[in-house]
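Missing here is one protein chain; the remaining ones are kept as they sit in the complex.
This part shows chain A:
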Amino acid sequence: MWGYVGRRLLQLIPVFFGATFLIYFMVFSLPGDPIAALFGERPPPEAVIQTIREQYHLNDPFIVQYFYYVGGILTGDLGTTYSGRPVSDLLVQAFPITFRLAMLALAFEAIAGILLGLIAGLRKGKFFDGSALVVSLLLISVPTFVLGFILQYVFAIQLGWFRTTVSAGAPLGDLVLPALVLASVSFAYIVRLTRASVSDNLGADFVRTATAKGLSRRRVVSVHILRNSLIPVVTFLGVDVGALMVGAIVTEGIFNINGVGGTVYQAVTRGEGPTVVSFVAVMVIIYMLANLLVDLLYAALDPRIRLAK
């Protein structure tokens, strides 16, 4: 197992360089002069623009800029934003918040989604199954920003149960509402996935055998049905970690959270290469680690799966 993990970790290195190179190139190719745009409709003297461009090596060809960036990384310097803040400051500020938000959302969707999906699957065709279907279709079809505004209006502004926006430091209590919004769509998918998988497994041979062996219903459901049904769900959750971490732009905007999504969005519109690349690189790593964890969980969940030597 450890050899396998080690090899997977080694794979991170080429992926990291490939990803940063590609992303740097894409940011570099963005139309428009980022420095000119910094000043809006009132350009400073050309000389000032030139001086700033030289500070950020913007006059150099792409490949030189990229090597400045990579060289910086190797010496522990991730570069600075156009406002002069070290990118590492932004990383340290944004990632913990987004991470907490994503984990909270993941916990919501995993626990509630699997539970509801399991019950719906076991009671296929009954009232509970039908209502779960309706609710999940509703959540899938309502755009996040609509749901976000509605929940914010009802639970924060009208009822006053939560703060309207997340306060400084993003305490966990403030993140509950945004995490619910963020989790909503994936929650619905997980309910559907679990339900389908559970109802498939209900008729599987090994379940019949287990029941015939005289195992209790409880043991059959929890060990034989549920565990085998979780494989597609775990795959989905693994992919979803990445989506939750980057895809929170809308939710972050509604609840004024200074997370990864908003920071990257702003950096892209400003053409701030170092910021975008550093953030995306960290996200690529998170994504790959999440997938590694998923692959390890496969083996844990399904005895038939072996990890390649």
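Following the convention adopted for this analysis, a residue touches a chain if its C-beta (ideal position, glycine included) is under 8 Å from a C-beta of that chain, and two chains touch if they have at least 3 such contacts; residues count from 1.
Keep this in mind: contacts and distances are computed from a predicted model.
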So one subunit is absent here. Using its UniProt record, which name fits best from "ABC transporter", "ATP synthase epsilon chain", "NADH-quinone oxidoreductase subunit C" or "Oligopeptide transport system substrate-binding protein"?
"Oligopeptide transport system substrate-binding protein"
I'm checking contacts with the chain that's been left out. Which of A:Gln11, A:Ser167 or A:Ser216 qualifies?
A:Ser167
Residues belonging to chain A that touch the chain removed from view:
1, 4, 30-34, 36-55, 59, 82-85, 89, 93, 96, 99-100, 103-104, 107, 149, 152-153, 156-157, 160, 163-165, 167-172, 174, 252-256, 258, 262, 266, 269-271, 293, 296-297, 299-301, 303, 306-307, 309
